[in-house]
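Of the protein chains in this complex, one is absent; all others appear in place.
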Amino acid sequence: MPEAIPKTEVAPGVGVAGAPAAPAVAVPARAWRAKRPVALWVSGGILVVLALACLLAPVVAPYDPTAQDPANAFAPLSSAHLFGTDELGRDLFSRTLYGGRLSLLVAGGGVLIAFLLGTLWGFLAATRRGLLDELLMRSADALMAIPQILFALVCVAAFGASLVNLAVIIGVLLAPSTARMARSVALNEVTRDYYSAAVAYGASPSRLLLRELLPNTTGALAIQAAINAASAIILEASLSFVGLGVQPPDASWGTLLQQGYGFLYQQFSYAFFPGLGILLTIWMLNVLVDQLGARNTAGGRR
Amino acid sequence: MRSYLITRVAVTLGMLIATSIIVFAVLRVIPGDPLVTRLGSTRGVSQETIDHLRHQLGLDRSVVVQYLAWVGGIPRGDLGKSYFNDYPVGTLIGQRIGATMELTILAVALSVLLAVPAAVLSAARPAGPFDRVMSALSSFGMAFPPFVAAIFLLLLFSVQLGWLPARGYVSLADDPVENLRHMVLPAISLAIIATPLILRYLRADLVEALASPYIRTAEGKGVPRRDVILRHALRNALLPGLTSVGLIFGYTVGGAVLVEYVFGLPGLGSLAVESAVKRDYAVLQSVVLLLSATFIVAMLIVDILSWTLDPRLRLRGAHA
Partner (left out) sequence: MTAPVLDVRDLNVAVRNTPVVRDVSLSIPAGGRLGLVGESGCGKTMTALSIMRLVKPPVHITGGQVLLGGTDLLRLNQKELDRVRGGRVAMVYQDPMQALNPLHRIGDQIVEAIRLHTNAARIDAHRRAVALLDDVGVADAARRMKAYPHEFSGGMRQRVMIAMALAADPELLLCDEPTTALDVTTQARIIDLLMEISQKRGVALMLITHDLGVAAGFCDDIVVMYAGRVIERSQVDRLYQRPLHPYSEALMAASVDLEMPLDQPIPAVSGQPPVPGEMPDNVCPFHPRCPYAQDICRRERPPLAPHAGALVACHFPRDGAGDHVLLERASA
């Protein structure tokens, strides 16, 4: 998933010798994202609702997702079966909810691992500089040059596709870009007074990373986490879709997409709603990132 | 001047090598065994046969030797043979590369065609109604993973409306019309996510260009608004915009993997998926390396192109 890093905007040209700023086109950085904070709350809200509905699937879902009813296969959408039933008569609404649960869990695990690994990676590079920095960043670049899905394929082919493996693989995949971001913000902080003071005080490396750098970089890291969440969801879904992700009898949205793909003509909702779930989640995450990004650079932190 | 070129190419080579090592290493560190795939299972097969097969596939050599054998064969076009059916990997790739290239080119071309006018119109009146609509659509489009888009498009145009074929491929040489009918939906699936990306970058570049002092000079000369945007701003914004197209090209290659799978296109992406499922490492490692290399080389080409097209960079060092 391409990074939605806000592009730096140029300030209106200032005349030479302090002459009044030459009248220029009002830079529309704000306009592009200036939809009032409504967007922030709406996107956040939708995400929370989605996440809760899915994570609480055992509570929310009307049926057991594995309960079969072959006589009732491919039942049309109705009040009894909101999304209809699949080829074995299982309720698709429940399956979709449980699917979301798995997708979010796996993706969440991946994001967590990416955060831990990537932040450490980036912070180390930023604080040590020199050869270690070069090495760490070059390896990050090399990893980032491989299209994510392909690398995921390779890893799954090698290590197998258990739920834990998937989370780890996704985490490792997202770590390099996280590392780049972490290094970049850390470099900003490392020059600040509070950091130099801590170093002068003889703070241990772990203290420097945990107590000094980390708290002051949460803004950017949170945004990166949101970006990673979107990528993680796509990755998990992509892998599951080709059968190399979440395996039956477990079913994530990607797995449902794969199964639904085989029945496109019989039951559109099979693939449609999981797809919609993915789409909606990622869309809201993107909007959230945009909103947070605008606030982070334009708002207070600089 | 030339040193820039040399450094750039050297860095690219380095990255390619690093990538090949990474891909190779990951596949060799595995506990699993490609032999199992080939044989179905090792039960009931004599150790002799297994050893013989292992030797045939070259799997009894040390890891380093295997790696060097692979990499060494690349310049010759010899990428080894598929574990599955002894087919030369190079031939397999050669057969499938056409579809992938066509898909990627179509998708990128479509995206550029859509994105450039949209970016121009958006940047011409920032925060205006068109710009706002484009912004919202962009957010939405960028959230559409290509394979999800592919499925939705299939549902609408093939299942529901029956206008376009769902799967399959007809080569361009055989029947251009049929070929395009099979490629339309796949290309659109990719364009849905690529267009907003290009649009975003280009719009930002355009806005930046429009805020430059030379735009005011052009207006002061009496250049009509349309030419100001097209001949001055766009012309200058396309240069940095080129970089984004290179990036997009790389992303599109990644997205093509699943799109090919969904639409049953015989391309490198679907080959990668198939070989991953079958644990056919010989094929997988080469395909992945090739696709990564495409991305890396695309970036290199874009860099060199930008460098040659920007007169300021070209003459660096020649003038004070």
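A and B label the chains in the order they appear, each numbered from 1.
Methods note: contacts are C-beta pairs under 8 Å (C-beta built on N, C-alpha and C of every residue); 3 or more make two chains touch, one makes a residue touch a chain.
Just so it is clear, the model here is predicted, and its values are computed rather than measured.
Q: Among B:Ser82, B:Thr195 or B:Asn236, exactly one should touch the missing chain; which is it?
A: The missing chain is touched by B:Asn236.
Q: Which residue among B:Thr12, B:Gln66, B:Ser212 or B:Ser244 touches the omitted chain?
A: That would be B:Ser212, which touches the missing chain.
Q: Out of B:Asp78, B:Glu178, B:Glu274 or B:Asp310, point to the residue that touches the absent chain in the complete complex.
A: B:Asp310
Q: For review purposes, identify every residue of chain B that touches the missing chain, sorted by number.
A: Within chain B, the residues touching the omitted chain are 212-214, 216-225, 232, 235-236, 239, 310-312, 315, 319.
By definition in this document, only the chains that are shown with their structure count from here on.
Q: Could you give the separation in Å between the centres of chain A and chain B, each centre being the mean of its C-alpha atoms?
A: Each chain reduced to its C-alpha mean, chain A and chain B end up 21 Å apart.
Q: Once bound in the complex, which stretches of chain B touch chain A?
A: Going through chain B, the ones touching chain A are 14-15, 18-19, 22-23, 26-27, 29-32, 126-127, 131-132, 135, 139-140, 142-145, 147-148, 151-152, 154-155, 158-160, 166, 197, 200-201, 204, 207-208, 210-213, 216, 247, 250-251, 253-254, 257-258, 261-262, 272-273, 275-277, 279, 281, 284-285, 287-288, 291-292, 295-296.
Q: Residue numbers of chain A touching chain B in their complex, please.
A: Counting only chain A, the residues touching chain B are 2, 4, 7, 9-10, 12-13, 22, 24-28, 30-32, 34, 138-139, 141-143, 145-151, 153-160, 230, 234, 237-238, 241-244, 257, 260-261, 264-265, 268, 271-272, 275, 278-279, 282-283, 285-287, 290.
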